[in-house]
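Working notes, beginning with the structure itself.
All protein chains but one are shown at their positions in the complex.
And now, chain A:
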Amino acid sequence: MLSLKLWVPKLAGASTCFRPGSSCLLSSLKVQQCHHAAGRLTPVLSVLVQKQDKAVLGIQPSRNAGFFTNMSANELWKGVTGVSNAGRKRGRGRGAGVKRRRDLNRGQVIGVGKVNMMWPGLNAPVLRNGELVRQQSQPRDEQRESRLQAIRDQFTDQRSFKLTPLERGWSGNRLPGRSIGPPDAVDFETFEGFDTTVLELKTVFSMTATAGRTRHISCFAVTGNGAGLVGYGLGKGNTGMAAIKQCKRRAGQRLIYVERCDGHTVFHDFFTRFAAVRIFVERRPRGHGLQCHRAIREICHRVGISDLYAKVEGPTDNVQSITKAFFLGLLRQRTHQQLADEKRLHLVELRPEADNYPRLVASPGGAPVRSKEQIPADEELDFQLHIFEGKVPLKMPPKQPFYMKLPCYQTHLNKVKHLKNQEQVRVSLLAEHGEVRSFLADQYPECRAASAALWAEKRQAAEDDQEQDEM
């Protein structure tokens, strides 16, 4: 026996054990050092010694064992994805960015690995046609890696769904602004034509004597049938679903009827407040749209108001107060008939686009119309002042840009004066001549735009062709 001198680097705390590899001395020798100290994550270095003709060619370190082969899958994954108890209470380890554990065994079969071998008794029969099957290496499966990767990716991605633009809420895939369907049917009331929109969905905490901080989900939604019936509700629960269910039920139970003018807007401008929220609401003509806070917009969709202006002052993020303020304002509206009755005067509508034709909208019902003598001198007859009960909303003039006051602005206006009508002139030249040209274009054809000349030629050629076809 030849004696082999081996030099193996000693690592701290590692004990050596010698395990010869193959019996052949001329082949490469593997010496393994394994550590017995379980739980310690010191790397185990194995040394691959290449020996040929008794000469040591080189030493190549390789790790074939370590913590990730000696620990279970659960322990490893816990290490990677784990969140401390304290962290979990704060809600960490949830959401989009969290690492999820993957089962690496999926897609793998015992006996099949990187090296594609036929192991009789494992992944091949021992006897085939009476003959003993031998171990055989088969050609490498090139797609194995990518197949496994695909399987693993499939289960890794968070199931994030795409919403169509019509389904989308106010932000992302979140529920506020999204519809949650009509309230559930109760007895005979099927809530046909109703739709509910979530206005707020939040996690709320409260301190209790026994359990300390308790967590609930709060959901605030508004429901309506688009024809005047509308109601809002607040629901709280341990889970989101429970909260949503409760708030939808309550919204359906607390419906009010809101009168709309001509089916599309409020009867008149009004001011309303609830808590610290103040809202100035203005009536708008048909086609204007809903120019308001997004919560008010959703409420208007549910009510069936399609044209409105509303300015929210105060806390604009307090959706519940805004809703309550707006509801109060809608309920306190006075219809045209009510206004005529309370004033005992005719109510007449004047539209500037209809040449201010006086359209009689409402006449007092029970009592006769008052005459001029019966009206006291100090009575407020102006419609806007009557509506706002003597007050008037302060309308600040629109802010002009800073440079309009400077003298250099006048200089600028003088410079661009000649360009003011340019767009219109171009359009009328194109309409009349088919190109943008000056009166000198006939005399000096080279001053026509190159494209204009080209298109004029093409037009002429097309006309000539047409004439030829006709002939």
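We take it that contacts are C-beta pairs under 8 Å (C-beta built on N, C-alpha and C of every residue); 3 or more make two chains touch, one makes a residue touch a chain; residues count from 1.
We take it that contacts and distances are computed from a predicted model.
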Match the chain absent from this complex view to the correct UniProt protein name in "28S ribosomal protein S22, mitochondrial", "AP-1 complex subunit gamma", "Somatolactin" or "Regulator of MON1-CCZ1".
"28S ribosomal protein S22, mitochondrial"
For the chain not shown, which residue from A:G58, A:P139 or A:P352 touches it across the whole complex?
A:P352
Which residue among A:A73, A:A150, A:V369 or A:L406 touches the omitted chain?
A:V369
Missing-chain contact, candidates A:R284, A:H301 or A:R448, resolves to A:R284
Among the options A:E131, A:D187, A:E432 or A:E446, the absent chain makes contact with A:E432
Tell me which of A:I151, A:A242, A:L328 or A:V361 is the one touching the absent chain.
A:V361
What residues on chain A make contact with the chain left out of this view?
265, 268, 282-288, 336, 343, 345-355, 357-358, 360-361, 369-372, 375, 381, 383, 386, 431-432
